[in-house]
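As you look at this complex, bear in mind that one protein chain is not there, while each of the others sits in place.
Let's turn to subunit A:
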Amino acid sequence: MANVGIVLISHSRALAEGAAELARQMGVGEVSVEPAGGTEDGGLGTSIDLLEAAVRKADGGGGVVLIADLGSSVLTAKTYLEDLEEDTEVVLADAPFVEGAVAAASAAAGGADVAGVTTAAGEAYQFRKT
């Protein structure tokens, strides 16, 4: 069974790429973590076309978990899922962006399925910092 892929959707291209870089460290080269950040021209915002391309790239046959930052990232992800026609399983995780990405990559590298990776991403809300 192929590992689950991860797509990070942010308003900022730099933020999505940075979070992907951080998450890949946990994926130990096993997991595809793809950024979908900013608009197509590199401005702040969300692009459903970039999201679609990132999902295709991240999907190795094991499904894809989406992690989004704010507002339009979440709405664009939900709109994308409503339209999804492919047979591959794609799920939007309810998770903090950076911590969720790292937790998801660790779980995916450990061989977790889409449900397992989604749960791991959501559990990142519980890591307190004080």
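Assume a contact is a pair of C-beta atoms (placed from the backbone, for glycine too) under 8 Å apart; a residue touches a chain by one contact, two chains touch by 3 or more; residues count from 1.
Throughout what follows, contacts and distances are computed from a predicted model.
Chemist: For the complex's missing chain, which UniProt name, "RNA polymerase subunit sigma", "Acetolactate synthase", "Dihydroxyacetone kinase DhaL subunit" or "2-oxoisovalerate dehydrogenase subunit alpha"?
Modeler: "Dihydroxyacetone kinase DhaL subunit"
Chemist: Going by the contact rule already stated, which one of A:Asn3, A:Ser32 or A:Ser47 would touch the omitted chain in the full complex?
Modeler: Answer from the full complex: A:Ser47 touches the omitted chain.
Chemist: On subunit A, what residues meet the omitted chain?
Modeler: Interface residues of subunit A facing the absent chain: 11, 39, 43-49, 70-72, 75-76, 78-79, 82.
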